[in-house]
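The complex appears here minus one protein chain, its other protein chains still in place.
Chain lettering (A, B, C, D and E) follows the sequence in which the chains are written, and residue indices restart at 1 in each chain.
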Amino acid sequence: MRILVVNPNTTASMTAKIGAAAQRIAAAGTEIVAVNPASGPVSIEGYYDEAMSLAGLLQVIGEHRDVDAVVLACFDDSGLDAARCLAEVPVVAIGEAAFHMASLLADKFSVVTTLARSVPAIEHNLRRYGLAARCARVRASEVAVLDLEHAAGPARARIDAEIGRAIAEDRAEAIVLGCAGMADLTAALSAQHGLPVLDGVACAVTLCEGLVRLGLTTSRLGGYARPVKKD
Amino acid sequence: MRILVVNPNTTASMTAKIGAAAQRIAAAGTEIVAVNPASGPVSIEGYYDEAMSLAGLLQVIGEHRDVDAVVLACFDDSGLDAARCLAEVPVVAIGEAAFHMASLLADKFSVVTTLARSVPAIEHNLRRYGLAARCARVRASEVAVLDLEHAAGPARARIDAEIGRAIAEDRAEAIVLGCAGMADLTAALSAQHGLPVLDGVACAVTLCEGLVRLGLTTSRLGGYARPVKKD
Amino acid sequence: MRILVVNPNTTASMTAKIGAAAQRIAAAGTEIVAVNPASGPVSIEGYYDEAMSLAGLLQVIGEHRDVDAVVLACFDDSGLDAARCLAEVPVVAIGEAAFHMASLLADKFSVVTTLARSVPAIEHNLRRYGLAARCARVRASEVAVLDLEHAAGPARARIDAEIGRAIAEDRAEAIVLGCAGMADLTAALSAQHGLPVLDGVACAVTLCEGLVRLGLTTSRLGGYARPVKKD
Amino acid sequence: MRILVVNPNTTASMTAKIGAAAQRIAAAGTEIVAVNPASGPVSIEGYYDEAMSLAGLLQVIGEHRDVDAVVLACFDDSGLDAARCLAEVPVVAIGEAAFHMASLLADKFSVVTTLARSVPAIEHNLRRYGLAARCARVRASEVAVLDLEHAAGPARARIDAEIGRAIAEDRAEAIVLGCAGMADLTAALSAQHGLPVLDGVACAVTLCEGLVRLGLTTSRLGGYARPVKKD
Amino acid sequence: MRILVVNPNTTASMTAKIGAAAQRIAAAGTEIVAVNPASGPVSIEGYYDEAMSLAGLLQVIGEHRDVDAVVLACFDDSGLDAARCLAEVPVVAIGEAAFHMASLLADKFSVVTTLARSVPAIEHNLRRYGLAARCARVRASEVAVLDLEHAAGPARARIDAEIGRAIAEDRAEAIVLGCAGMADLTAALSAQHGLPVLDGVACAVTLCEGLVRLGLTTSRLGGYARPVKKD
Partner (left out) sequence: MRILVVNPNTTASMTAKIGAAAQRIAAAGTEIVAVNPASGPVSIEGYYDEAMSLAGLLQVIGEHRDVDAVVLACFDDSGLDAARCLAEVPVVAIGEAAFHMASLLADKFSVVTTLARSVPAIEHNLRRYGLAARCARVRASEVAVLDLEHAAGPARARIDAEIGRAIAEDRAEAIVLGCAGMADLTAALSAQHGLPVLDGVACAVTLCEGLVRLGLTTSRLGGYARPVKKD
């Protein structure tokens, strides 16, 4: 089985890191193909970057047809609808993946993401997926996406602090880490804070493997109909 | 006052038609500047076209800074969040404009749009804006967007039929026409069917005029913060 | 264009103040006719006052038929349904007007109103309009309505404090001032706190101008059917 | 125990009929005092009549202080909030009473009311009470309120037809009769259609008896604070 | 009239206490039959105990057929659906009873229950009944169920503290006590804190009396159909 993991920003080091995290969790026999667009924003921080990344993101999906499933590795799940129209195989975004998996482990989870400006987009996704009632709160750690690349002390301390507040103030029973760059941290954070901590990339890989094994792909009956050919 | 009306597809005849409709409803002293991107889809029919139109749409907004407000003239309101980040002036999309105005005239309205594949995107917007409870149903007339350019008999007959069903089956008290190309039809349809019929372009123009007069523009405190400069 | 602005309480000085605020924001060519009932409560503070103001409010609407639209200038929007049945022209209440306009500028707004006893009525309105999801919180400043008439220091300080809390605690991105008597304050508060601050009277006037220009009025198909003649 | 039953319209024959229905269901030792305002609409058919009935309704409540509870006998529950502010004793409206009692007998109920114009007001009440999710549909039989006074064949046939549709189309498991004038019909309709059929007057009387026995009355902490004295 | 009050745990002293509270509030002529299962958990603290109590709870209901109504006296309302299928008479659980009665007295109430582990079950019930919007917050006092048997100082102090927080932080206008063992405390707590305080056992008894007087019982049309006979 081959799973295409698309990092929608153009930072190759982050693509490599995400690809390694995905490969680590993948089943024996699953090959991870991690890619990023040739051009576009170097990081996705807010609605404008999301919009500017879409053409590149869709282009790489169109160029990698020999895969069994696609993971969209940006936590705001941007481009998910268009990617489902374009791809013939199942497409899972890392935000939705983490929300669905957390819902199997806890009544209520909180999300800890990077920047405050990303919070409304995540809240909208949760409401659209139907899982807003399962999310106690979306919290911003104010760690910049690219700072996670060399996540020494201060980034980790801020994430710890937000998890602590999520448990105490939100009564969260699980934590979803809201950025593709946080994948390394789950096991340590889970042990430290005593509750499940989920990373979207890992969740999305296992969900894709499941969907492929089930022989299922996106429905064409509604909004995910194949794109209309334009002249 | 100058209002930029952006048709996100590249069909210039539709841009002209939308611009004329906007100018017709505009107050004395309001100048409408109707534009479309240089490249991108010739019509927006579903999520893939939406995504592929965004870079062009944002580019024309960035190129027209000497305006007082921006109208996004695609009924699925695609690009609205990114446009609000980018523009210094208020941005109103035609879907939300029509939904808000219809809410001042009726307890429940129905939407009549073009293609079935566009229905889920409109439903998501309604839920996100909070106005899903005000919308009885989103209906597709199965009239293709560009067919509305030369809307002779069959297109009009299909729209009539859906309005009739909306009144009888949905108990709709008002109708929102769900496509920028339907602007010419409102007065005739309203008279014929005996209820308010709203066109988003006209609604958006008056809302922009109001916001400009009130001296208000998009908040920068949340997701609509200005884009982060990338290297 | 003539817009009837109805202050539902009998305090003429407040009517004059509201009328002046409305005229200030009105387009050239719009005439504001500000009125209040001959008898009824001197201020609307809670459900009982609301109920006792309705007969007078409807009487003045019935007596002023030569207008193009009606603004109901009480923030709890009391009488709106009955006024829509009675009037042949569009009717916009100042609470709903501010909520709809704020929804075009921010993902989430908070309301700062006068008395705590008014909070539930405003919350019910927000839920009914569908916009509860857009409102972070309804806050009471505990400033009495008539104290706003001579709004020296303490009233302003309390409003400032609540706006500060709305930004810090509710993550509000815009503020709706929840009383017709606060109209003077919006520009100063907006500049001071760095976010859009909306007054319902101003919003309602521009929405009425828009609806009149669009040639639209209240639907008669549902609950807003004309009153049944009684013997 | 004395329970004041207020018919908010001025039709004395309907007051007598409602009073008799209330007395029939009341416990031994409960005295029903059935009253109506001296002036106001002869029937409540829509928002305008509701508004015009409130001053009279509140006056009769104010004049009957020697009671242990108040029943508001109009199915749209108009004046409930103001009556709770005014009265020192519990106030129960017949719409809410029937919705709460039906929720103890069935997962989903439908409402069969008189006129279509009354449907939105009932829907708003259901949403406000929180019980909209328990109501499958609000249906109008198009029987005028005063026609129920001499409910021969056609009125009954229309109600039967709507109950049949509620069972078949809405999958309703219980029926709430949506008008104070329908109280006589519940037992016969229940036997005929094979499901619980509830009348709001009877439900409200037993709820008032329960509240009085429990020694509970309306909270003063929120919107139901006592009216502010005006000069 | 005979009302069966089922304590789903096997602690006979609690059964006696609940029975006495029920008899105290019952109307003259109502006989309370308080029972508990012969085997099962000694107290219901969380989902596992709930599940393990159901067979015993249903058995005692099946053995007491000569009653007019059934009260389920466990605040998490476990077994309510199955009991409605099994019994021929109305069944009211104490959680739902208190939520419905509180909704007649206040716009928003808070629940004060025993253990934090019980909070999610109560929140799910509120959402299912439709009354989640009426509940400001479910609070845990961390008093163990059986400690309420000899409720000296510390248990009462913790309950007082939570009621104080509910008023100050949740803006609760009424309090529902979330455990069958708290019935003795309502009058004193209500006087002390100045708002309605409700006990589910008392509420359920009066609701059962009302339903019996109204001649109504559970609908058989949906999920409450009689159990299918198994071989």
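Some observations on this one:
The definition used in the following text is that a contact is a pair of C-beta atoms (placed from the backbone, for glycine too) under 8 Å apart; a residue touches a chain by one contact, two chains touch by 3 or more.
If you're wondering where the values come from, they're calculated on a predicted model, not measured in any experiment.
Taking the complete complex into account, A:Pro196 is the one of A:Gly95, A:Pro196 or A:Pro227 that touches the chain left out. From the set E:Gly164, E:Gly194 or E:Gly223, the residue in touch with the chain omitted from the display is E:Gly223, counting the whole complex. Considering the complete assembly, subunit E touches the hidden chain via residues 41-43, 45-52, 54-55, 58, 79, 81-82, 84-86, 116-121, 124, 127-128, 222-225, 227-228, 230-231.
As for the chain not pictured, it touches subunit A at residues 25, 27, 90, 92, 96, 100-101, 103-108, 129-134, 167, 171-174, 187, 190, 194-196, 198, 202-203, 206-207, 209-211, 213-224.
One rule holds in what follows: only the chains that are shown with their structure count from here on.
At the subunit D-subunit E interface, residue numbers used by both copies make up over half of all numbers present, so the two copies contact each other through mostly the same positions. Relative orientation of subunit C and subunit E, expressed as the C-alpha superposition rotation angle, is 120° to the nearest 5.
Note: centroid distance subunit C to subunit D, computed from Cα atoms, is 31 Å. The centroid of the Cα atoms in subunit B and the matching centroid in subunit E are 52 Å apart. Looking at subunit B, one finds that residues 107-108, 133, 171, 222-224 touch two or more other chains.
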